[in-house]
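One protein chain omitted, others in place.
After this line comes subunit A, so read on.
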Amino acid sequence: MSELAAGRVRPAEGPAEPWPDNYLTAEQGLGSWLLTTDHKRIALLYMATLLAFFVIGGFGAVMIRLELFTPEQDLMTADAYNRMFTLHGTVMVWFFLVPSIPNTLGNFLLPLMIGARDLAFPRVNLLSWYLFVGAGLLLVVALVAGGVDTGWTFYTPFSTMFSNGYVLLAALAVILAGFSSIATGLNFIATVHLLRAPGMHWFRLPLLVWALYGTSVVMVLATPVLAASLLLIVAERAFGLPVFDPAQGGDPLLFQHLFWFYSHPAVYIMILPSFGVISEIVTCFARRRIFGYTFMVYAILWIAVVGFLVWGHHMFVSGQSLFTSLVFSFLSFVIAVPSAIKVFNWTFTLYRGQITFEAPMLYALGFIGLFTLGGLTGLFLAAIPIDVHVTDTYFVVAHFHFIMVGGAVTALYGGLSFWWPKITGRLYPEGWARFAAILMFFGFAFTFFPMFVMGFAGMPRRYAAYPPEFQIWHVMSSCGAVLLAAAYLLPMAYLTFSLFRGARATDDPWDATGLEWRTASPPPRGNFGVLPVVAEGPYLYHPEAEGPHHSEREPHQNQGGNL
């Protein structure tokens, strides 16, 4: 073990229970977990629930990749295939990606990062978890009863008039999960507004807090519109109220407008928190202040606002007027700017940094690469002529997986590794973690890059059978999926291992800034003994006169140490 790594281990104090007073041990028994109002425990409840849904959604992905290994339709019927990708989509979007970072890392860290004892409404926080679990059970019932065949987008009039799946149950589940999001969102906003520690000005907030704030604004304002659109489907299916029925003069496209009014901002619900996580990790392991802090903040807010104005780019081939499409196309280019600013600023934070390649940093660098590719292909799709060519092909599938899986999921794993010592007080085996991070990058690229190629060549999405000339790409993709699955399972193994055998972490194993590192690992029930007072901005990795001027390079320390 290198010197650097040795500094992270807490010297043993004795054989007895090591941490007498922390949030994990403060109360015992099942009831103390199920009725807890501690944001840290609720984060763990969410983590366990989301893990279950990640496994269910992952199962769907495995079945899809298996079916697509050969051009023939051999593993399941076309109908079963429809149900399988709908399972994958609904579970992954609403029951994993939307709550992933906000409700696990966000729930745990937000009060810690701003120096508060809890979220503004601790009982609303618990309620949000129960709503989520209730919604999840409803969805599982729908899936077990026979599944849904509409795709995750529930397009009318198929979903209202023709589908023979359990659309009603699934729609209700998604509405309920939406109210859980809203509860979380308003809780986060109120917490950031009203519970910041003395001296924690808005422009001293860590970027993860800003990102969660932007996400919460989107959650509170967009999710109800999803509820509205799905309520209209429920009304039509359950009570025969014909809102979208073309035979009565209803407009099925109206549903798409309402649906995408939520579902495009939802993309930012999924990716904004990752931006925050990456900013924390990159600064810490480059030992640099973030480049362009205020730009980063305004980029987040810009994304949160303009995200509401671009939904029509999902409807370029729906027959909407060309003028409308042009406006949406332009706005979709506009919203790429703040994302580009973020990538630029991370890169410049790395520049002349004293980079060490610990596992969280490897995840973060992987994120930057994959997100950049996903973002750039988003520009292809914002251009109407190209979009018309690749609509409903694997190009689109590859694009949004680069953002939401290569981006958001990688960031989740990175964030988990980064804050794991804080959450559990344990260190995981660093070598395995680095291996998983690298495997995740290559496994991901191997799985999804071929989809760009075959999509551009015309392979449509949502078909179980396909012309043989696409097989080479599908086989590559399915093989990559095996690597990717291994990379996703590996952290579950080493993190679980660390719970029992991991070395005990110090309070601040990465020498990071941020209030969450100024308390014990794991933190006590009330987060801080004495509430902190903040006197300086975030990411002071090179305080004035302590670090070298940028013109004189400091020799690198121990690059990463030995594995």
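Note that in this section a contact is a pair of C-beta atoms (placed from the backbone, for glycine too) under 8 Å apart; a residue touches a chain by one contact, two chains touch by 3 or more; residues count from 1.
Following the convention adopted for this analysis, contacts and distances are computed from a predicted model.
Per the UniProt record, the absent chain's protein name among "Cytochrome B", "DMSO/TMAO reductase YedYZ molybdopterin-dependent catalytic subunit", "Taurine transport system permease protein" or "histidine kinase" is "Cytochrome B".
The chain omitted from view is touched by exactly one of A:Leu127, A:Met161 or A:Ala190, namely A:Ala190. Per the touch definition above, the residue from A:Val225, A:Val267, A:Leu373 or A:Ala503 contacting the chain not shown is A:Val225. The chain not shown here is touched by just one of A:Leu35, A:Ala48, A:Leu137 or A:Leu241, and that residue is A:Leu241.
By the touch criterion stated above, the residues of subunit A touching the omitted chain are 37, 111, 116-122, 124, 182, 185-187, 189-190, 193-195, 220-225, 227-229, 231-232, 235-236, 239-243, 245, 247-251, 254, 258, 261.
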